[in-house]
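Here it is, the structure in full.
As you look at this complex, bear in mind that one protein chain is not there, while each of the others sits in place.
Then we have subunit A:
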Amino acid sequence: MTQRINWLPIWLLGPVAILLAVILIWPIVQGVALSFFNTRILNYSAGKFIGLANFNALFQDEYFWNSLRVTAIYGAASVICTYALGLGFALLLNRDFKGRGFIRTIFILPWAIPEVVAVLIFAWMLDPQFGVGNYLLVMIGVIEQPQAWLSQSHLALPALVVLTAWQQFPLAMLILLAGLQTIPEEQYEAARMDGAGAWTRFVHVTLPGLRSVNVILILLLILNSFRRVTMIYAMTRGGPARSTETLSVLTYNTAFEYQRVGYAAAVGTVLLLILLAFSLVYFWSIMRSNQAK
C-alpha cells in the first residue's frame, strides 16, 4: 500500500526552500567548491582546479595564522566580557524593586540599535582628540593621556571587545534571567537555613542551577563571535595592521580587497568547519537539556 503524499506542507514550504537554497545553501556549496580553484574576481568563470593548493598556501600564510589567533583572542575576550556583564546585570534584575521593567528596558537598549550606530557612537567616544571616552578614562585613571584607540594595533582589539560586550550583553542577560527564574526559591531558603551567606548561595545554588543554560549560552556566544562581520568591518575593517582581522573579516577582505576569490573561499571553508564543529556541540547540548526536562 502506498501512502498518499500530503502536498500541502510541500506547497507551504516551497518559497522558503527556494530562497534558502539560492541565497544560503547554494552559495555555501559554491564557496566550498571555489576553495579548490584559483579563481579571482576577473576570471570568475575560468578559474582552474588546483586541488588543495589553496589550503597548502593557507597553512604557510602568516596572515592566516594571525587571523586564527585574532579570532581566538577576540572570541574568548568578547564571550567572557559579554557573559560577565550579562550575568551581573541578570543578578541585579532578578530582585524585586520599583521600576524594574523600565530599568530592564534600559539594559536591553544596546541590543536594539543598529550595529552600525553602535560603531559610530564608540568611534566618536574614542576619538583621540575630543572623545568623551578618553576624557572619562583619564579622569578615573585607567589611562594617563588620551589614546588613538582605533589606530594603534595593541588598542584596537580591546576597544572592539568593549563595543561587542556593550552591544551583545543583553542577549546573555535575558537568557540568564530566564535561567535564574527556573531556580526554585526553596533551594535558597534551605541554604539560608544552613547559614550560607550570599556568596556561598551564589556558588552552591545559583551557578549549579544555571549550568545547562550556561553551556548553551556560551556556545551561542562563541558561534556569534566567529560569524560576526558587520561590527568589526564597520569599526576597523580588520586593521590597523591586521590586528582585528578575524577569519570572517579575512575571508571578506581577501575576496573583495585583494580579489582572490578561491583563496578567500579556502579561508571561509576553514571558518565553516570550525563553526560546524561548534554547532554540533551546540545542538547536542540543546537536545540533551531538552531530554533532561
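Following the convention adopted for this analysis, a contact is a pair of C-beta atoms (placed from the backbone, for glycine too) under 8 Å apart; a residue touches a chain by one contact, two chains touch by 3 or more; residues count from 1.
FYI, contacts and distances are computed from a predicted model.
K.L.:
As a check of understanding, state which of "ABC transmembrane type-1 domain-containing protein", "Bicarbonate transport system permease protein CmpB", "Amino acid ABC transporter membrane protein 2, PAAT family" or "Glycolate oxidase" is the UniProt name of the chain not shown.
P.N.:
"ABC transmembrane type-1 domain-containing protein"
K.L.:
Where the complex has a chain not shown, which of A:Leu52, A:Ala76 or A:Val229 is the residue touching it?
P.N.:
Of the candidates A:Leu52, A:Ala76 or A:Val229, A:Val229 is in touch with the missing chain.
K.L.:
Which of these, A:Val22, A:Val142, A:Ala190 or A:Ala241, touches the one chain of the complex that we don't see?
P.N.:
Answering carefully, the residue with contact to the hidden chain is A:Val22.
K.L.:
Any idea which of A:Ile121, A:Ile143, A:Ile183 or A:Ala196 touches the chain not displayed?
P.N.:
From the options A:Ile121, A:Ile143, A:Ile183 or A:Ala196, the contact with the absent chain belongs to A:Ile121.
K.L.:
If the hidden chain were put back, which residues of subunit A would touch it?
P.N.:
6, 8-10, 12-13, 15-17, 19-20, 22-28, 30-31, 34, 44, 88-89, 92-93, 95, 97, 103, 105-110, 112-125, 127, 129-132, 135, 166, 171, 174-175, 177-179, 213, 216-217, 220, 223, 226-227, 229-230, 233-234, 247-249, 251-252, 255-256, 261, 264-265, 268-269, 271-272, 275, 279, 282-283, 286-287, 289-290
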